[in-house]
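Heads up: the structure comes next, in structure tokens.
For this depiction, one protein chain was excluded, whereas all remaining protein chains were kept in their positions.
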Amino acid sequence: MERQWTEPEQMLLRMAAKYTDAELAPYDLEMAHTNRYPDGLVEKLIQTGFLTVMLPTEYGGAGFGPEVTAAMIERIAKGSASVAATLEGHYKSVDAILKYGTDALKKALLPQATHRIFAFGMTESTGGSNPMGIQSTAKRVAGGWLLNGNKVMITNGTLAEVYCVLVKTGEQELSVFVVDNSMPGFSFGKREDFIGLRGTPIGEIFLSDVRVDDDHLLGRVGQGGAIGDHAHDDARILMGAVLSGIMQHALSLAAKYANERTALGTPIGQMQAIQRKLADIKINQETTQLLWERAAYAKAQGQPYSELAAMAKAHGSRAAVAACDDALQVYAGYGYSNDYPLAHLMLDARALEIAEGTVEKMRTAIAQAELKKEEA
Amino acid sequence: MITKDALWIVAEFEGTRIAPVTLQLLTKARAIANGRTVAAVLLETPAQTGEETLAQYGPDEIIVAQDEAFQNASDRTQAEQLTALIKANQPNTILFGATPEGRSLAPRVQDQLETGLTADCLDFYYEQDLLVAVKPSYGDNVMCEIVCPDRRPQMASVRPNTFAAKKATGAARIERVDATAAADSACVMQKTAVKIAATTSLSGARKIIALGRGANKDAVIEGVRKVADKLGASVGVSRPLTDRPDFTAEQQIGQSGVTVSPDLILNLGISGAVQYQVGMSSSKLVISVNRDSKAPIMVQSDYVWTGDAAALVAALQDLL
């Protein structure tokens, strides 16, 4: 399945490849060591226009479709999964506003999405995959809402400036509002010290009597669950692409090393035990790529893609951990060293068995969809 | 009386002295002249005496045009003067050094004469009257033989440090000609400065330690600088290290950088892409250190050591 990209799409992918190799990949290991992006990296990413890729032209974006956007994310992830995750977090949040925001909100907010990073806060200490467990609230006040609560583990949290937040508007009622970090009562909390995706800021925000106008409600009151699910679906396609990119990175490293490293007088790549690992990495990578491409195609065609997106992430995250583990084993002792990137690739991949919905939840969703098809 | 059908070398100043490439070309031209008159053509100010240096390298003739107009003359002014001399005297062949200056002047002369020019040659020879210019192409991955069969003069620029310059005896006839070109009011020199450039020290260095991707660590580079000091060697780099703030493109050895021919080159962590090899292949003694025993640089080397450059540099530091 070799996709025929249009000329602008080819140009985008070419530019992203060049950018990744020159501006991102050389710093990826450093990010893993320092738990942050190098100075200027995010600024240059924004200046080059990466936030605009999938934003429609009417809001000042480039208006690229979901398939090429995901392909670009895959290519970036081949150099730095952290940066790919930052873009993924932005795109899914922009997608949610595009789909559920009022025209007035979109006109006011989306032109800013070309240069301000957006994020989506769902998880709280008391609920993540179980959204009804959250405790943040929005209360009706004259002409608007008053938001209170604490959101944790937000992709781009502390870096992003605009946040979609999932809150309770009733005991069993979820809604999503958009808040800006410049609003009174908004503050940042701590940044997580996670073991993978260490470049990506993942952090918390506090809302203390943050007042928003009516038009900052996404969709309808009570639609929060669906909006959250939709954002997750979009994220999971891009996550599949991130995982495929991580595996391409691991495979390239492992194959190169297997060609160079000799044992018993031959390159280890000539040994069947190593060849089997390389083959398994490739199979894992290709199957994941096929899944995200199929999900992105369905999204582009306006077909249901929730189940496919869940499969891309559920399969891809475990496949990528296994693939990176194989690549680490090819590197043997060096693979286990923090001076080499293999261990951090595996930990990057491991993040995606949890983020944007655990793989357990993915499987539940896939199974339920299949059960439903055979209901009497 | 200037000889017709001669082989001309366009002399170039580098700062206040005649550029080494001019002398290298004189030596090479004499070797292939086979009876042709070898002439150096020199544009200089009345204060300059480049002909004295040129005479030591054995040209049959030195054609000198002296004029104040050549003080900071524009490319156009120089090219017009050269073109006038060529039209008047009809040499068969004209060679330039493939220096930035030579490569700026030669095509202007070429266009005025509507003839052929081959750039950046690594070798040239005659087949009867025909100059065969051998030039690399595609990043030195292929070699081309280029000829100009139907038009004269035939022109080429030749890469510096490809040939050795040797002094030669013989009494050069010095022909003084009147300068005809006027100053160029559309191109006014405001300032010129001689660079104390690594290029000069690298291209003329007897000993070079060259660093590549496999030696791209601050500690290794610092160690190498100390070893280089002890050995009296200059430090060069392959293309990837020019991205570092402490190295410039002028310290880059290879096709897009400097060609070197030292007595010793020690390559550390350089894999040896073709474009690098061409830049150092005429070095006398080549010693290479690489983690990959199959790196292309290894078969280009007299001695090799397979391992981490850092370890060898540390050991050298201890011994020195």
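Letters A and B mark the chains in the order given here, with residues in each chain numbered from 1 onward.
Just so it is clear, a residue touches a chain if its C-beta (ideal position, glycine included) is under 8 Å from a C-beta of that chain, and two chains touch if they have at least 3 such contacts.
In this text, contacts and distances are computed from a predicted model.
S.K.: I want to check something: the complex is missing a chain, and I'd like its UniProt protein name from "Aminomethyltransferase", "Xylose transport system permease protein XylH", "Putative dioxygenase subunit" or "Electron transfer flavoprotein small subunit".
M.R.: "Electron transfer flavoprotein small subunit"
S.K.: Of the residues B:Gly58, B:Gly116 or B:Gly254, which one touches the chain left out of the display?
M.R.: Touches the omitted chain: B:Gly116.
S.K.: Looking at the full complex, which residue from B:Lys87, B:Arg151 or B:Arg176 touches the chain that isn't shown here?
M.R.: Among B:Lys87, B:Arg151 or B:Arg176, only B:Arg151 touches the chain that is not shown.
S.K.: Residues of subunit B in contact with the chain that isn't shown?
M.R.: Residues in contact with the chain left out: 14-15, 19, 74-76, 79, 99-101, 103-108, 110-112, 114-120, 132, 136-151, 184-195, 197, 199-200, 206-207, 231, 249-250, 255-256, 263-264, 266, 274-275, 277-278, 281, 285-287, 298-307, 311-312, 314-316, 318-320.
S.K.: Footprint of the hidden chain on subunit A, which residues?
M.R.: 7-8, 11-12, 15, 18-19, 48-50, 52-53, 57, 60-64
Just so it is clear, only the chains that are shown with their structure count from here on.
S.K.: From the C-alpha centre of subunit A to that of subunit B, how far is it in Å?
M.R.: 53
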